[in-house]
Every structure is written in structure tokens, then in C-alpha cells.
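My structure is below; once you've seen it, I'll send some questions.
Only a single protein chain was left out; the remaining protein chains are all shown in position.
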Amino acid sequence: MAYSLQELSDFEDIRTLKHRYFRGIDTADLPLLATLFTDDISVEYRGGGYKVKLAGRDNMMDFLANSFHSGTAPMHHGHMPEITLTGADEAEGIWYLEDIFINLDDQLHTSGSAIYRDKYRREDGVWRIARTEYDRLVEVVQPLDSKLQITAHWLANTGRKPHERTDIGHFIQWGNG
Amino acid sequence: MAYSLQELSDFEDIRTLKHRYFRGIDTADLPLLATLFTDDISVEYRGGGYKVKLAGRDNMMDFLANSFHSGTAPMHHGHMPEITLTGADEAEGIWYLEDIFINLDDQLHTSGSAIYRDKYRREDGVWRIARTEYDRLVEVVQPLDSKLQITAHWLANTGRKPHERTDIGHFIQWGNG
Partner (left out) sequence: MAYSLQELSDFEDIRTLKHRYFRGIDTADLPLLATLFTDDISVEYRGGGYKVKLAGRDNMMDFLANSFHSGTAPMHHGHMPEITLTGADEAEGIWYLEDIFINLDDQLHTSGSAIYRDKYRREDGVWRIARTEYDRLVEVVQPLDSKLQITAHWLANTGRKPHERTDIGHFIQWGNG
């Protein structure tokens, strides 16, 4: 049994969509990110020390712009997609995340992994993320080692500076369990 | 020169097969894992401080169920596949592994990389892993840092608890070289 040209093309485009998402967050490329979500996107992250829940592209953009700010050095790599086409313009995807998040303000180093379960929708011929959620598999938090030197830090330039940031506490619930 | 629809579909399905494998081991999803191997799978891992050798799906399931237990926090990410179709129902694949393995029982943190060389076979229309071996490129072992906090740990729930584990020492040879 073989996939059709259209199906294979959809696999390609959906993967590239998510690849752009990860590049977008870690470079704070807000114009790129704004093109990747449906208007009614819903988000739910079940982290270790945090939970995130929000809906709507504007809230998502608000959340991302203030999470990936100039005081952070993040790395988010989405791996090993398992894409399923569920309709002519609908698909689902499982991804396995590896992430490192250095918070320079708090001097914390968080690393870990998570399984994403996404839904994608094609609108006007373009695939977008309509739903994204993840569960943490492993999350490890450490104080930033004093002997560690940060010799490149992209978000220092492109991320929001302290005076530009707005509060996103209403999207986040802190604490374990 | 272009691949056929069937060949492109095979690339997709073989990649997804291996993606499921990595998600399966790190979440201790034994029902998923049981669908991924041929009955006569053969396995050979040439690690740094260990070698693993076994044959047969039952032994593989025994090995995996007792390796990814509740006292471990593992991350296994398979990257950059190079798939070659070697027959109508046979294929080979090279993958580049990055892995982190936190052993909470022994308080050890092992990380590293390896090159996999796999063989796949299609049975009843479904691709399965028929042979898998790897060679370590880099392996680094450290005591677990006392300042490190584990704030998410999936296998604590899904992995085998101490009283459920059975001995797999006969599959493993410890020690360097």
C-alpha cells in the first residue's frame, strides 16, 4: 500500500510547519510564528514544575513572546514525528521533544523531554497548528554552574527586554502535581 | 532519477516504525513495542561499559521491560536516518542516536551517541525491525549531581517496579573493551 502524492506532500508540509515552529520560538521570530497557528489554536502543556493552558492565536503569541525573552537561552528540538492524516484538511502528529532552557534571570538550567500530540488544519491551502499539547517524560532542574560561560546568546538581541515584557502568569500554573 | 510512490511510502513507514520504537522504550509502552519487531529479531549493542546480545522478540521484550524500569529516566532520540531499500520487503537503515540515561538506583548519569545499523522486513504489509545493532561513538558517565532535581519522571509510573523486575544479566556483558 502506497501513499498518494498528495499524502506524501502533506507529510512534508506538516513536518516543515512544526520545524518552523521550533526555529521560531528559539530565535524569537514573532512574524514567522504568527503564520503557524490557526486563529482558534488551543494549547496545553503538562510540565513537571508548571502547567500551561491557553486558547487563541493572540494569547499564544503573547505567551511565546514573553516566554522566550532576552533573559533566556532556550533550545527546543522536536524529533521523530508520527503524522496521521485524519481528513482532507486535518491531521494529527506525535513528536518527541528534547529541550534545554537556561534562565539567566533565575540562574536555572532546565532540561528534559516531552511527547507532543498535535492537531493540524489546512486553511486556504496552508497547514497550521490547531491544537498542541504535551506531557513531560523527564524534567531536570539545576542551578546554573558558576564555571559555565555563555559565549553565544541569540535571544539577548531578538528576545523581549525586561521593559518590553508583559505578564503571562494567567496562562501558567506553577508547582508539581 | 526519482523514487516511486511505493519507495517514498516505504521511507515514510520505516522512519515512523523507528520513531515509535524510541517513543515506546522511553515511555515503557510494552504493547506498542511488541508490534515493532519480527519474531526472529537479532540485537547487538556495542556500548562503552556494556555489550548486549540477544535474539527473538520475547527476549527483546524481556530486555526492554527490565531496562526501562521505574528507577530510570531515559531519553533516546534517533536522528538522521539513511534508509536503503534492499528488496521488495527488505530495507536497511543507519540512524544516529543521542541518549541520556539517568539511573536513580545507582545515581549515575550516562549520556552519549551511537550509530545504529538496522535491517527491516515487511511482513503481512507491515514493516518491522528484524535486526538492530549499534556502536558507541561517545559515552560519558557521571555521578548524578546532588543539586539536580528531577521534576518529571514518566517511568516512575509506567516502568516496572522493583518487585516486578526480572534478571536480564544473561543478555549483558559489563566492562570496557
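For reference, chains read A and B in written order, and residue numbers begin at 1 within each chain.
Simple rule for what comes next: a residue touches a chain if its C-beta (ideal position, glycine included) is under 8 Å from a C-beta of that chain, and two chains touch if they have at least 3 such contacts.
Keep in mind it's a predicted model, so treat the numbers as computed, not measured.
Asker: Check each of A:Phe22, A:Phe37, A:Phe63 or A:Phe171 against the chain that is not shown and name the one that touches it.
Answerer: Reading the full complex, the residue touching the unseen chain is A:Phe22.
Asker: Which of these touches the unseen chain: A:Met60, A:Ile102 or A:Ile115?
Answerer: Touches the omitted chain: A:Ile102.
Asker: Among B:Ser4, B:Asn157 or B:Gln173, which one is in touch with the chain left out?
Answerer: Reading the full complex, the residue touching the unseen chain is B:Ser4.
Asker: Extract the touching residues of chain A with respect to the undisplayed chain.
Answerer: 4-6, 8-9, 12, 16, 18-20, 22-23, 26-27, 73-75, 77-79, 98, 100, 102, 125, 145, 147-155
Asker: Touching the absent chain: which residues on chain B qualify?
Answerer: On the side of chain B, residues 1-5, 8, 11, 47-49, 79-83, 94, 96, 98, 112-113, 115, 135-143, 176 touch the unshown chain.
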